[in-house]
Structure formats: structure tokens, C-alpha cells
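Removed from the display is one protein chain of the complex; every other protein chain stays in position.
What follows is subunit A.
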Amino acid sequence: MQRQAPEVTGVSGKVGLVFVSHSAKIAEGLVELAAQMAAGTALAAAGGTDDGGVGTSFDRVAAAIAAVDSGVGVVVLCDLGSAILTAETAKDFLDDAVRERVVIVDAPLVEGAVAAAVEAEGGGDLAAVVSAARSAIGAFATEDRPSVDGGAARVPEGYSRSVTIVNRDGLHARPAAEFVKMANTLDVPVTVNGKDARSLLGIMSMGLVKGNTIELATTSPNGRSAVDALAGLVESGFGEH
């Protein structure tokens, strides 16, 4: 059998990611998308059958896991049912020591892949990457999405501030990741138009573009500097023009 080994090898010290899809194009597209935010992370596509058809391949999944495993863990994200079955079967066939550090996460494939990739790139351990992928489950569940231009909930205490997005492409993947990374270093909770500033998917799902004004707010009495720091980052244009 022709075994197509993905062209990656595990990145030392970092959790690797495997994307399993019935479609080779979807899996490869996910690698492309996630690599934008995780250029230094081992990402492997395991899509389609061995003969290039629609389906999943045990051998491709097994090869992908081996390719991204550097010893600290592998997170596998799957699309429809049989992709999960194939991934679970591939996991069963691994050596005991390897199997323990391979986790199959049931999460939305695209959102989970992006969230997991950002966490892995930041050096998160296996548990952190798994948790990031799972956080994608509720990313789009918010029913009453606040409008983009203001409309944020009243903040009784604390501090809020409006800033306008100035960089050309808005809060797309890379700037959003940078924004979330900073929000995660701050001690107080900050919201963007009412959504958690630490949620990459929450931020990205707002589709904020150049010219949009966003409301950064905190209910914490000590949150002013955190809001100002995030506002400063947005106003800096993330190094873009």
C-alpha cells in the first residue's frame, strides 16, 4: 500500500496536531489555515482515503500521528463520525506509551483546529491544547451577539473604552491571536462588545474589520490598565497598515 507520510516531523517540546477529514482538501486546508497562527507547530493532514477518494484512512491517520509526535502529546481533531472511528482505531494500535499522549478531541473541526494550534504554538501542554480545542464547542453558541458598533452591555462599575480598528485587515486570525494572547496575560476579565477577550474564537467570530469601533470593558475596579493595554494594542494596528 502506498503510504503518504505527511511532510512534517514533530517539533520538539510542542504538542502536535492531526486533522482528520473525509476530504483531503479539508484536512490540507486546515493545516494551511492553522499554520498562519502556528508556523512553529507540527501540523499534519490526514484526509481522504488511500486512493484519494472521500473517506478516512487508518494508515494516513497513523502516519500523521507518528509524524507530529515529539513526545509531549498529539491532539487529533476529526470531522464526521467515521473519521472519529478511524482515529480511535489508529490510537488503539499505538504502543502503550504513545497512546497515553494521544487525545482525540470531539470539537468543531475548523474552530477547534485554530484554537488548538494557537495554544500549541504558545507552548501549551497537552491538557491546555485539549482544553483550547474543546473551548471551540461553545464559540458560536451565543444567541444575542452584540452589534459590532457599540451596543455593549452597560457596565455598572469598572471601566470601558471605545477604540477603532485601524489595521487594514481588521481582527483577522493573526491580530486576533495577538490580542487574545495579551488578554490572557492580564489579571482582570475584559470583554470586547460583551464577549470574553480571552476567547480567540469569540473575537474572530465577530468579523471585525478596519473602521469598526469596539467597546473594551471590564467590571473590575482595577481593570483600567488592562483595558488601556488592549486598546493600545488595537490602536497600534498590530504592525499592519
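Methods note: contacts are C-beta pairs under 8 Å (C-beta built on N, C-alpha and C of every residue); 3 or more make two chains touch, one makes a residue touch a chain; residues count from 1.
Throughout what follows, contacts and distances are computed from a predicted model.
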item: Name per UniProt, for the chain absent here [options: "Phosphoribosylformylglycinamidine synthase subunit PurS", "GntR family transcriptional regulator", "Dihydroxyacetone kinase DhaL subunit" or "sn-glycerol-3-phosphate transport system permease protein UgpA"]; value: "Dihydroxyacetone kinase DhaL subunit"
item: Of A:82, A:184 or A:225, the residue in touch with the unshown chain; value: A:82
item: Selected from A:13, A:40 or A:53 as touching the chain missing from the view; value: A:53
item: Residues in subunit A touching the chain absent from view; value: 1, 49-50, 53-59, 80-82, 85-86, 88-89, 92
